[in-house]
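Note that one protein chain is taken out, while the other chains of the complex remain in position.
The first chain written gets the first letter, and so on, giving A, B and C; residue counts start at 1 in each chain.
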Amino acid sequence: MTVVYALYGVAALLALAPIAIFLGAGPRATNIVYGASLIITAGLGVNALLGLFDHPATTSGVTLPLGLPWLGAHLRIDALAAFFLVVVNLGGAMASLFALGYGRHEESPQRVLPFYPAYLAAMNLVVLAADAFTFLVSWEFMSLTSWALVIAHHRDRENLRAGYVYLLMASFGTLALLLAFGLLAGPDGNYAFDAIRATHASAGLAALVLILAVVGAGSKAGVVPLHAWLPLAHPAAPSHVSALMSGVMTKVAVYGFVRIVFDLLGPPDWWWSMVVLAVGGITAVMGVLYALMQHDLKRLLAYHTVENIGIIYIGLGLALAFKANGMAVAAALALTAGLFHVFNHSVFKSLLFFGAGSVLNATGERDMEHLGGLIHRMPQTAFVFLVGCVAISALPPLNGFVSEWLTFQAILLSPQLPSWGLKFLVPAVGALLALSAALAAACFVKAFGVSFLGRPRTPAAANARETDSNSLAAMYFLAALCLVAGVLPGLFIDALAPVANVLVGTSMPHQSGLAWLTIVPIAESRSSYNGLLVFIFVVLSGSAAVFAIHRLASDRLRRAAAWDCGYPDPSPATQYTASSFAQPIRRVYGTSVFHAREIGAMPPPGATSAARLTVELRDLIWDFAYAPVAGFIGYAADRLNVLQFLTIRRYLTLVFTALVLLLLVLATWP
Amino acid sequence: MHGLTFDIAHLLAGSLVLVSFMQLYQDRLYALLNIFALHALVLAASVAWQAFIQDAPHLYVTAGIALIFKAIVIPIVLHRIIVRLGIHREIETVVGVGPAMLLGMGLVALSMVVMLRVTAEADPLAREDLAFALAVVLLGLLMMVTRRNAVSQVIGFMSLENGLVLAATGAKGMPLVVEISVAFSVLIAFIVIGIFLFRIRERFDTVDVQALDRFRGERR
Amino acid sequence: MALIRDFAFQGAQMVLVLLLSPLLTGFVRKVKARLLRRQGPPLLQPYRDLIRLMRKDVVLAQSASWLFRVIPYIVFAGTWVAASLVPTFRSGLLFSWSADLIAIIALLGSARFFLALAGLDVGTSFGGIGSSREVMIASLAEPAMLMIVFTLALVAGSTQLSTMAAVMVSGEVGLRVSLGLALLALIMVAIAENARIPIDNPATHLELTMVHEAMVLEYSGRHLALIDLSSELKLLLYVSVIGCLFTPWGIAGPDAGAQALAVGVATYFGKLAAGGVLLAVFETAIAKMRVFRVPAFLGAALMLGLLATLLLFVSGSL
Partner (left out) sequence: MTLDALTGVLLIPAIAAALLAVLPGYRLTARLNVLAAFLTFATAVSLFVVQPKSGPYLLVDDLNKVFIVLTTFVAFTTSAFSASYIGHEIEIGRLTPTYVRFYHAMYQTLMFAMNLALVANNIGLMWVAIEMATLTTVLMVGIYRTHEALEAAWKYFILGSVGIALALFGTILVYMAARPVIGEGLYAMVWTVLVTRSAEFDPALLNVAFVFLLLGYGTKVGLAPLHAWLPDAHAEGPTPISAVLSGLLLNVALYALLRFKMLLALNSAAIAPGPLMVTMGLISCVFAAFMLYRRRDIKRMFAYSSIEHMGIIVFAFGMGGPLANFAGLLHMTMHSLTKSAIFYAVGHIAQVKGTQKIADMGGLTVTNPVLGWGLVLGVVAIAGLPPLGIFMSEFLVVSSTFARQPGLAVILVLGILIALGGLFLRLNSIAFGEPRGPTAPAQASYVPMFAHLSIVFMAGIYMPPALVTGFENVAKLLG
């Protein structure tokens, strides 16, 4: 039944798209479209949630007479799909709520409204699909609609370029998946997932499929080195769409990966996990390092998506390793960690993008160097954004910490793994994970500190306005969710149990029964964590301190100029900027990773001109992976283009040569 | 009886190939024209002979067309065009005569190899004829691609088509032969008129890239 | 009954760390002064400083935000909670299982996160210097610390401090290469985390090489008092962690009698004193290093930790 309801919802969203075209561009259209999609996605989310909890009822599919003629469109909800549907529609509902306020400021709504519901529908369909064709159609349709949203502000050349790169990478990924499914389906084309499950590919084929899946799904999820489009495309879109792309669409990509590798591909080989783990570790660290070098707020967030995808892949890789070696419980732990992080990241990344969007609306600025002091003008936005920052930095007592803690626990179980490659790889990956966590904290100190704290650097920042109530409502809801998931992780872990049961055969021990709502991954003697208690402790001791000091000591307060060692400078230009904040870290990591160079240009003696310090960063991945390809295509195009300008006689020569060649083939035919 | 008919047919077909070689050898237009007239003449003869031995009267029509149209009308027209365009003493081969001849040899050999793989019960006359016809076709094409001059390219095309007619007439009892030869004559007429009307001076390939750039915006 | 007792012990622990931490700092200062042939401040000077600061008015910069005023309490609370979860004289604390070692590290991490924000809040150049360098140091120190945790957890088969201590005290562990590496790395991290020489100099102001002090430059009055108290707590915490992990002897068990407890307290004081002396000697013996030498120092710590973990992964017995 769940499937049918879900399909009704999707149909409604799809119907909303053409309606939006005729509604035009007015505020009425905005309200109708976003309001409707809010209601529908909320319904879809609730539906999926119910499905997740009584999932025996849900593992029922329908087949519509659409899509491939002799196959039809198979649609199905199992636990995995239900979980991802929850993620997708939670994000969708929140984005719609946010957009109810944010969308009013959109300058060209008629380029956003029609595609927005279609985009939501496409993401739902990807998760619902249960045959290769439907899956790929929805997958590419998702790319297409999001592409249209990315180039909504098409008059900006940068956005067009972003959209172009995005569409190319998306199609590249889709074609890779297409090949993967071609292998899975075999020559006589059993495209239905059930049929694929029934047949087990040979080791070699399975390996090929794995690689194709890593590439195909990875190019959508943004794993290094396939991430290049992500920091271009995500910021280019309107902020609520950026939130969807970063918070939700990358998760849909993860879903595709999990579906293929854990579900369709059959029992894993021991070395698969090494590929996934290596990709995950590198992605995590590279992503956060890129993020640290940015000073465009939305681009920074986009790069952080890359990092979190890496963390998720680490969890999945561990799960794969345990599964391959028959350690089901550990596999369940790692998988739960990964999926829990999927949920968490979708929550706080949406929250952060909403915050960035509100800032963008209030100041018209995305560049942190032009912001500052917003906490005075937009206190509420600042507060929720801060919550998001703490959560994404994996700090207790919020949710980001819990999922990374679970991942660490999984890593601590891995010495039992037999294979030597893993014995060396896993600790290294653990180190990379720890490094990325620490760097993430640094990065968000920078993000929040530079844009919200300090003194305003531009009039725009100085005259910012608090954002509207709808946007705030969405952000507060997500912030609350961050806290709940942080202090009551047991509930979420239990909710993920059915998924783990489906994919690795068992699940983590039941958590909700434990005293004080603790979570215990394996056994209490090993490790346990109780976010609730820690939270209560911190709050109690903090308020105790406040009470004691204000009562017993002084509570007097004077305002004065900043002390600054006696040299206060009124000009806000003397504050630390984003790039100067990142300078120590750039010195430590950047010189090798980005070939970062600082060039100080001093004026000649006596000249009154200012000295300049410029920083050069090179994106080596772009230089060595993408530029050559583009270069080759350009070169080949130029070379071949000569053929457009030949004379008729030369064209005849071509024909003649072809003829002679073919005749020679015949002459030499056995 | 049969032996003799075969030999004459072979003789004519072979001499057609020979004449094609003579065409390749020429690099003066007038000479080329004359040789082509000869080419058409030989074709007419062999077609007539085929008509005789197959006693297929309609082939005589084809022979007639070949004789009147190709051996007489076209050469005269082309002659006038050459005079009109004043290009009669051009040396306009792309590759030298020597290499062209060598290539021609190779092509003839190729066509022999390809055709003689045909099993013999397809009757020998047809087989040999086809080999020769293929050779003539290839040589005509070679002529087209080794000459710059529109006129000589037309000639190349026509000798190619002679090869086709040779094959068609060699194919015993093939229907539509006459229609096809007529259709081709129309085609050639078009080409000649084209050269005449559009003042295609030295060659087809006055494809002035600059002009293309200007007009088509295909600047590189 | 037992529950009440556990509550009592947990409370006692919290009060104990709160009261002891300034004393430890004072002790270290005293020893350092002695080593330098100076009289040095009295042992109780830190308490006096704290009380005086508490009494003073807070002078707040105009550009400071509400966050600036909240942060000291957050930092203090976080550090205090973390410190009160480390077994000092008695293991098996009531709430020790609510946060394992990783969580404790993370709690300190959040404290640092907010402190770094405070450095940026007023919008002065000094604060910026402090925060940026602090996060740079942390970005290396935290992974190193986690690697150490991995090592110990793999040896003990747990990340619970109580369990770890129990395993350590039982002789089955024996001497191990990886433990040695871990100890070394842990000491290096502890020095960095507590802003001691050679990473940072707690005694200076107005020096471009300072990190922690630059961050809290704008604080005054009770806020400053809380910040100082929390850094003192942090020092105590690290010493007790080292003590409880590497010299776990004497820590009383969950159901120990009064005399065992007395032993526990005594040994704990002993450990603190020893730690303080060693720290003081080390600090006086070595000179402060340039800021951009720090990454090499901490990178070494990270490598040691990773090496220790690798050894354990490759062969459980090393």
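Observations on the model:
As a convention for this text, contacts are C-beta pairs under 8 Å (C-beta built on N, C-alpha and C of every residue); 3 or more make two chains touch, one makes a residue touch a chain.
These numbers were taken from a predicted model, which means no experiment stands behind them.
Note on the chain not shown: across the whole complex it touches A, B.
Contact with the undisplayed chain is limited, among A:552, A:607 or A:637, to A:637.
Checked against the hidden chain, the listed residues B:51, B:144 or B:192 yield one contact partner: B:144. Which of B:29, B:44, B:63 or B:160 touches the hidden chain is settled by the complete complex: it is B:160. Although one chain is not shown, part of chain B still touches it, namely residues 114-115, 117-119, 121-123, 126, 130, 133-134, 137, 141, 144, 157, 160-161, 163-164, 167-168, 171-176, 179-180, 183-184, 187, 190-191, 194, 198, 200, 204, 207, 211-212, 215-220. Within the entire complex, the positions of chain A that touch the omitted partner chain are 65-70, 132-133, 136-138, 140-141, 144, 151, 154-155, 157, 160, 163-164, 167-168, 171-172, 175, 178-179, 181-183, 185-189, 191, 633-634, 636-638, 640-641, 643-644, 646, 648, 651-652, 654-655, 657-659, 662-663, 666, 669.
Here is the rule we use: only the chains that are shown with their structure count from here on.
For the pair chain A and chain B, the distance between C-alpha centroids works out to 69 Å. Mean C-alpha position of chain A lies 35 Å from that of chain C. Within chain B, not a single residue touches two or more of the remaining chains. Every residue of chain C that touches chain A in the complex is listed here, in rising order: 14, 51, 54-67, 73-74, 76-78, 80-81, 95, 97-100, 102-103, 106-107, 109-110, 112-113, 116-117, 119-129, 131-133, 135-136, 138-143, 146-147, 150, 153-154, 157-160, 163, 205-206, 217-218, 220-222, 226, 291-292, 295, 302, 305-306, 309-310, 312-314, 316. Within the complex formed with chain C, the residues of chain A that make contact are 372-373, 375-376, 379, 382, 386, 390, 393-396, 401, 405, 408-409, 411-412, 414-415, 423-424, 426-428, 430-431, 434-435, 437-439, 441-442, 444-446, 448-450, 453-455, 516, 518, 524-530, 533-534, 537-539, 541-543, 545-546, 549, 552-554, 556-565, 568-569, 572, 574-576, 580-585, 587-588. On the side of chain B, the complex with chain A involves touching residues 94, 107, 110-111, 113-114, 138, 141-142, 144-145, 147-148, 153, 203-205, 207, 209, 212, 218, 220.
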